[in-house]
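Missing here is one protein chain; the remaining ones are kept as they sit in the complex.
Note that the chains are named A and B in the order they appear, and that numbering of residues resets to 1 at the start of each chain.
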Amino acid sequence: MSICEMNVRQVAAGVREKKFSAEEVFDKCLERALLHENKVTALITMTADTGREQAARVDERVAKGEDPGPLAGVPVILKDNMCTHGIRTTAGSRILGRWIPPYSATVWKLLSSAGAVLFGKANMDEFAMGNTTGSSAFGPTSNPWDLSRVPGGSSGGSAAGVAAGYTPCALGSDTGGSIRQPASYCGVYGLKPTYGLVSRYGLIAYGSSLDQIGPFTRSIEDMALIMQIIARHDPKDSTSVAENVDFSLPLGDKDGSIGLKGKRIALVKEFQGFTLDPPIADAMKRMVLLMEEAGAEITEIGLPVVSRYAVACYYAIAASEAHTNLARFDGVRCGLEAASASGLKEMFEEVRSKGFGPEVKSRIIAGTCLTEPVRSEEYYVAATRVRTLIAAEFQKAFEGVDAILQPVTPSLPGKIGEVDEDVMKGYESDLYTLPVNMAGLPGLSFRVGYTSARLPVGLQLVGPRWSDKNLLDIGFELEKVLGVPQSAFDTAACNTTSFKGGN
Amino acid sequence: MTLTFTPVIGIEVHIQLKTKSKVFCTCSADYANDPPNSHICPVCTGLPGSMPVLNKAVVHQGMLAGMALNCTVQPTTLFFRKSYYYPDLPKGFQTTQSDLPIAANGWLTIKDDVGSPKKIRINRLHLEEDVGKLHHSAPDGRLEGADASYVDYNRSGLPLAEIVSEPDVSSSREAVEYVTALRRRVRYSRASDVDLEKGMMRFDANVSMKCSDGRWGRKVEVKNMNSFRALERAIEYEIARQRKLMEDGGEVLQETRHWNDAKGVTTASRVKEFYRKFIVEPDLPPLVVTPEWIKEVRASLPEMPGEKAQRYVKDMGLSEVDAAVLTDSLDVAQYFEACVAAGANPQRAGNWVRTEVLRAMNERRTDADSLDARPDTLAELLRRVDGGKLSTTVAKSVFEAMMEGLSLEEAVKKSGAVEGGVGADAVGNLVQGILKANPDVVADIRSGKDTAKKVKFLQGLVMREIKGQARPDEVAAAIDAALALK
Partner (left out) sequence: MRLGSEDVRAIAAEARLSLTDTELAGAVRYINNFLEMVDRFKELDLTGVEPFCFAESNVCPLREDAPEVFPRAREILADRADYLTSLFKVPRIMEE
């Protein structure tokens, strides 16, 4: 097996056991990335020099007999909205210019002190607003499985990087599906953890009450390993929870068979009335059968408020929070500047009008509009009340249920550059992902198989708050049947299952 | 019929709460004299990705200040983001409690324009962060011709409490009374140093006018007053301006106006300011203060000046004027009380504290807590005066010496005073000496020239010689006796 096909634990074990050096790992990954990056464009910044230096330090530790950490020499891609000290961080926007953060996000501090090595900063929709990675100021990213298609978004670069085999894992952020949807499009695992489980300190905020950082991996055990490291209470994030959730291995059923005995898996009644692309509908059917066979009890729950109001509620809250989060980009302290502006207002307007892309501007205007004193009660405050109903509806639904099985998206990845004329209809397609953020729930996006045209097909498990580990347990059982996701450019891929009616 | 106008005024006071670090980050709150932008971090400069963490001491000081103003502490409150764009506001929003404040429904009593007590209601005290400082001069200090303004974020993120009164104030004089009382009480609580010169207390006023013909003028927010005098002048100016407008049949616009202290005028703000837009601060969960914590803070709140002064008058027989002087600041009041507790006569102690002690504090530019002469020693000194062992004059020089760090005994010694005063023999000897040294004066007395005046002169010489350690009548008797002997 080539190093690039290895998972996180295999790489770390190899480095620790001196089967290969961290530098060797880094160079192999770099080689692979250089081979594909001109087609995929997963990264905004490739951190070849700093990364190799970090790898060399890991090797030094190994040589000295010191503990290099559980992620020894594992190259990691970070979405470019996570601050990295000394390394340009853009959030996919022009407005940050060549800003170099004077500090690192907590997640990166945790990963690097566990021995991880920075591989690059991933492309993303500008300020995480989008679901194609097409709104990045640095151009679109391609789906490694079909270069003409989008990788999803907003963490499209992170998903594509892992799918293309640059690195065995990456971090993304998920405000309304931005980890789970690209994970699904790119055929890798993506976990949106329970809100409050992973520190947001150093994450350039979009919708602060919705944002959550999570990993992309090609194995469930890797997912648990990364979570074990990053799910830590952070005194710098006041919304970070004080308790730590245990993600230690082993996962799942000890006897090795596919065991979902006693797990109560629910389908959402209202969702079944909506149209899905045939391969996704097929995957749902197949997964229900598989889970039943594995001993799970399949039930049905109703989420009427979620189904009808979640999308509107989400966009109202996300836009309202976003317009305040983006107010700091004023050209004074960092990023793009308007040196010749004649006055304050002119400076603000020049910087912001030049620096933000169209989708970001639209959402800033929407957020400004909804929170105007004359409309605030009617829209912003109303949305926060609807959100209470949504969270309550989920809480009630989970009373007799361990997890909900549902699609991630209604359709397979579209073509790059295809513009949806009706933006709001595009928003509707987020119905399966964003309610999870509204209620602060964990959601695991996992690959089920591939279409005949070699496009990955994924589904999602959603659990009650703090059930992240349980989702990984279920995922681990399913992985025994579904196999581990492959890298897109490895020939062995796609032999598992294919779905009829695919693109 | 002539029209009469009644001003309706509400006051907003910003005070800087006394803490070691800023409200949402660990940068030091003490940046005086340090270079610009030396006390900054990602949080207080609003860098992308940074998040606030609330300082416990800010909550404590906010509760304390609120209690000092008779407010009720609210057990659960929330922070909001108040959005507007200005370069000194690094995040583009101010994190503030605004309408869900830590303390609410307080009041202060002042004297109205005819001297009767008047209650000024306090709507709320809420916590928020300060903004950075703008410098409008060129880096070399030039003010004129500078083509740019400059921002320093050292002040950004300092903890503030905004205290909003109800519109119960009716004149500029009442406004000054209100803020004076407020300042005194807050200083007592030790929630803030409320040092006006250091910008720790700033004022805005909402001024409107009610006309006897039933017309109401709109509310004008006057901002940017940094001293009592500025507050007074700004309100006076605004009252006159609005009154004139209404008398001329014009209309007062609802607007924000800035007080220009140099020119003594208010001018309409050019920017559409305080376009109040709020969302919940999603990065800070609700602030909850437990009943135990509230109780603890309340227990640490000292007796307030008004209550103290009343007690001094009632229990110690002090005059209202003396009581007011003694209670003006807590350190002095505590010094006085300690002195009384150590056995000093309250009236004598009161006299001494409000003259000698305050003078010593002024000369040394220090507070009563740091004076070398401690209240118990002063009490001992005053006991000796009362017991006739030391004259007031000597006691003052003894006290002066104690201020230089000497103990009571050392100070007494240094002043040359003899414990227990100078005995009758010694006085007799001294008088003899003085008479010998001034034969011409003695001759004049004997010849009957200005006898009374000359005797007084000799008496003064003797008193000076014995440093006031004898009673004047004793000395006079000794002189008479000596002259009679001759």
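The definition used in the following text is that a contact is a pair of C-beta atoms (placed from the backbone, for glycine too) under 8 Å apart; a residue touches a chain by one contact, two chains touch by 3 or more.
A quick note: this is a predicted structure, and the numbers were derived from the prediction, not measured.
**Q** Among the chains you can see, which ones touch the chain that has been omitted?
**A** By the stated touch criterion, the chain not on view contacts A, B.
**Q** Any idea which of A:Ala266, A:Leu370, A:Leu444 or A:Ala488 touches the chain not displayed?
**A** Going through A:Ala266, A:Leu370, A:Leu444 or A:Ala488 one by one, A:Leu370 is the residue touching the chain not shown.
**Q** In the whole complex, not just what's shown, which of B:Gly250, B:Gly264 or B:Pro285 touches the removed chain?
**A** Candidates B:Gly250, B:Gly264 or B:Pro285; residue touching the omitted chain: B:Pro285.
**Q** Touching the hidden chain in the complete assembly: which of A:Val76, A:Ala91, A:Met227 or A:Val241 does that?
**A** The missing chain is touched by A:Val241.
**Q** May I ask which residue of A:Tyr315, A:Phe476 or A:Phe489 touches the chain that does not appear here?
**A** A:Tyr315
**Q** For the chain that's not shown, point to the residue among A:Ser158, A:Ser209 or A:Ser445 touching it.
**A** A:Ser209
**Q** Just checking the interface: what residues of chain A touch the absent partner chain?
**A** The list for chain A reads 85, 97-100, 102-103, 194-196, 209, 235, 238-239, 241-242, 305, 308-309, 311-313, 315-316, 319, 323, 327, 330, 332-335, 337, 341-350, 352-353, 356, 358, 361-362, 364-370, 372, 378-379, 381-391, 422-424, 427, 439-440, 465.
**Q** Could you pull out which residues of chain B are in touch with the chain that's been left out?
**A** Residues of chain B in touch with the missing chain: 19-21, 25-29, 35-42, 45, 47, 53-59, 78-79, 85, 87, 134-136, 139, 146-153, 224, 258, 260, 267, 269-271, 275, 280, 282, 284-288.
Definition applied: only the chains that are shown with their structure count from here on.
**Q** From the mean C-alpha coordinate of chain A to that of chain B, what's the distance rounded to whole Å?
**A** Comparing mean C-alpha positions, chain B is 57 Å from chain A.
**Q** Can you check the complex and tell me which residues of chain B touch chain A?
**A** 42, 45-54, 81, 83, 85-87, 90-93, 151, 271, 275-280, 282-285
**Q** For a test of understanding, state which residues of chain A touch chain B in their complex under the given definition.
**A** It comes out as residues 81-83, 89, 91, 96, 99, 101-103, 105, 200-205, 207-209, 235-239, 320-321, 323-324, 326-330, 332-334, 344-345, 348, 368, 371-373, 376, 380, 384.
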